[in-house]
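Below you'll find the structure, written out as structure tokens, and then a few comments.
Complex shown without one protein chain; remaining protein chains in place.
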Amino acid sequence: MAATLLFVAIVVGLFLQLVHGSWESLTTFGPGFIWSSAWNPVTNKFGALPFIFGTVVSSAIAIVVASVVGIAAAVFLAEFAPPFIARPISFLIELLAAVPSVVFGLWGLFVLAPVLARSVDPFLAHTLGFLPLFSGPIYGVGLLTAGLLLALMIVPTVAAITRDLILAVPNELREASISLGATRWETTMRVVVPAARAGIMGACVLALGRALGETIAATMVIGNRPAISASLFAPSYTLSSVIANEFTEATSSLYISALLELGLILFVISVIVNGSARLLMFSMLRRERPR
Amino acid sequence: MIAGARLEPGRRYRGLAGVLVTGFCSALAAGLLIVLLGYVIAQGWTAINPSFLTQLPRPVGVTGGGVANGIVGSVIIVGIATLMAMPIGILTGLYLAVYGRGFAAEFIRFLAEVLSGLPSIAIGLFAYTLFVQPFGHFSGFSAAFAFTVLMLPLMVRTSEEAIRGVPIAVREGALALGLPDYGGVLHVVLPAARPLIVTGLLLAIARVTGETAPLLFTAFGSQFWEANPGAPMAELSLQIFTYAISPYDDWHRQAWGGALLLIAAVLVLNIGARLALSRGSKRR
Partner (left out) sequence: MIVQAAIPVKNAAPAGGEVVLSARSVSAWYGPKLAIRDVSMDFKRNSITALMGPSGCGKTTFLRCLNRIHESALGTRASGEVLLDGADIYSRGADPIVTRRRIGMVFQRPNPFPTMSIINNVVAGPRYTGITRDPLELSEIAEQALRRAALFDEVKDKLKAPAASLSGGQQQRLCIARALAVKPEVLLMDEPTSALDPLSTLKIEELMQDLAVDFTVVIVTHNLQQAARVSQFAAFMLGDEDRVGALVEFAPTERIFTHPQDPRTEDYITGRLG
């Protein structure tokens, strides 16, 4: 059917266009682009490293926080909460997924960042300041703020999928554990959650993919400074943010091409991460089939 | 051990602690949503008034003005995107539902999965290379195209499920009546799948309504009324972004107002989708 071919054409075309657009940059800088920290539109020297750093670190913070909170919430909602609590809370968490990212960014910029700058960051600097992670000046915007905001944005993904996976674990496993004299908590942690292990990891990787690609909210709270620093309080820059901020100002064709190459890198990372997520979840589905 | 013996306290307390910690986490996530909504409502409420909804933005530094052109622009862009995404998405879903098992079908499903995970800014870049670069100027249409691409995976997936969900008996009934195959599809199968397709459509619209990133270099934004999709257009989420990162307090206030409008629209669409879903399943 024609519509289907059009659909295929769009997807394939996307990839090709990105490659085509970044050709100039690819050929000029070669693979060194990836570990170069230069970013100077004036001298036309570009490198992706600070942006890869910013993207990776902010997403890492996000996924660590979101998987802990998300899996915990899913466990509670699937196993322990009575229906009159589980339904409204599940609904609220799903609603979190519908909020536009610019609204998250707005809230992050005017509410989260000041709150962190006023209370949490100084506390961390005071208690854990000996670690390079929490040293340095506090601006409010920075890697930590962005990581936490991203975490809030991807928690629904982790929680919703994990909850479905846990509910799908066959009841007979729970009964087997209970009949041995285990408590509900022991049953959940020792039997039910491990049974859903692969799928839960897939959900986390999927959420990671979302965090990596998030643009607007990250831009508004990450500080937009291409620098690599050890401190989480420091401002940084993500791949998507720099594209967002500088694309319309890009003057030379090399500049544009470099930005397009950043887009290509983002595309490739996203495909790899999402692909692994699907693989993990499929492997779990396959194992569920009876021998 | 006596039958009436109690559970070892260590295990009991561990279980209790576990429930409390996990319950706290779920309350945290749900609570943060409420906090966020609360701020948007509290801050945005003061900005909403008739002039906000009907006027154009004022020049930089002058207070007042509204986001009317953004609202109109959003409607136009999303509208065009819906018109483009609907046929492609539904028909592709139809193809997958009918020719489900071949290698080609699996490949298309794979592409849809890949597409759904892509960062929206990459899709914006794609729209830029196709519709902005060659023409030399920004346009609402390029934004609509980006939105179409964003809507497609969702539409394809829900359409396929919706059509698959129509019992084979219905299709056979159409054949038995002598309807030709196309007639069967058009008059019987699609209407039967309509509730789920509508749900998918509403969800897809809700998804793109809040999108901002691709707009940065497709629609680009505008200070003026612009109904021509061939020209740069204002868009609500883009305006919110621009106002928010500006240094002006009045613009910040308007950003909250715009956010309130945006969230209200997205919530209405989501709830509408749920209603369509429940009404559809009730009919079955």
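Note that the chains are named A and B in the order they appear, and that numbering of residues resets to 1 at the start of each chain.
The definition used in the following text is that contacts are C-beta pairs under 8 Å (C-beta built on N, C-alpha and C of every residue); 3 or more make two chains touch, one makes a residue touch a chain.
Being a predicted model, the structure only gives us computed values, none of them experimental.
Across A:V115, A:A176 or A:I272, the single residue that touches the chain missing here is A:A176. Of the candidate positions A:R87, A:R118 or A:R190, contact with the hidden chain is made by A:R190. Chain B residues in contact with the hidden partner, per the touch definition given at the top, are 1-8, 10-11. Although one chain is not shown, part of chain A still touches it, namely residues 170, 172-173, 175-183, 186, 190-191, 194-195, 197, 287, 291.
Criterion: only the chains that are shown with their structure count from here on.
Computed centre separation for the pair chain A/chain B is 19 angstrom, with centres defined by C-alpha atoms. Against chain B, in their complex, chain A makes its touches with residues 1-4, 6-8, 10-14, 17-18, 20-21, 68-70, 72-77, 80-81, 88-89, 92-93, 95-96, 98-107, 109-111, 152, 155-156, 159, 183-186, 188-189, 206, 209-210, 212-216, 220, 240, 243-244, 247-248, 260, 263, 266-267, 270-271, 273-275, 277-278. Those residues of chain B that touch chain A in the complex are listed here as 7, 11-12, 14-15, 18-19, 21-30, 32-34, 36, 39-40, 43, 87-89, 91-92, 94-96, 107-108, 111-115, 117-123, 125-126, 128-130, 149, 152, 156, 206, 209-213, 216-217, 220, 237, 240-241, 244-245, 252, 255-256, 259, 262-263, 266-267, 270.
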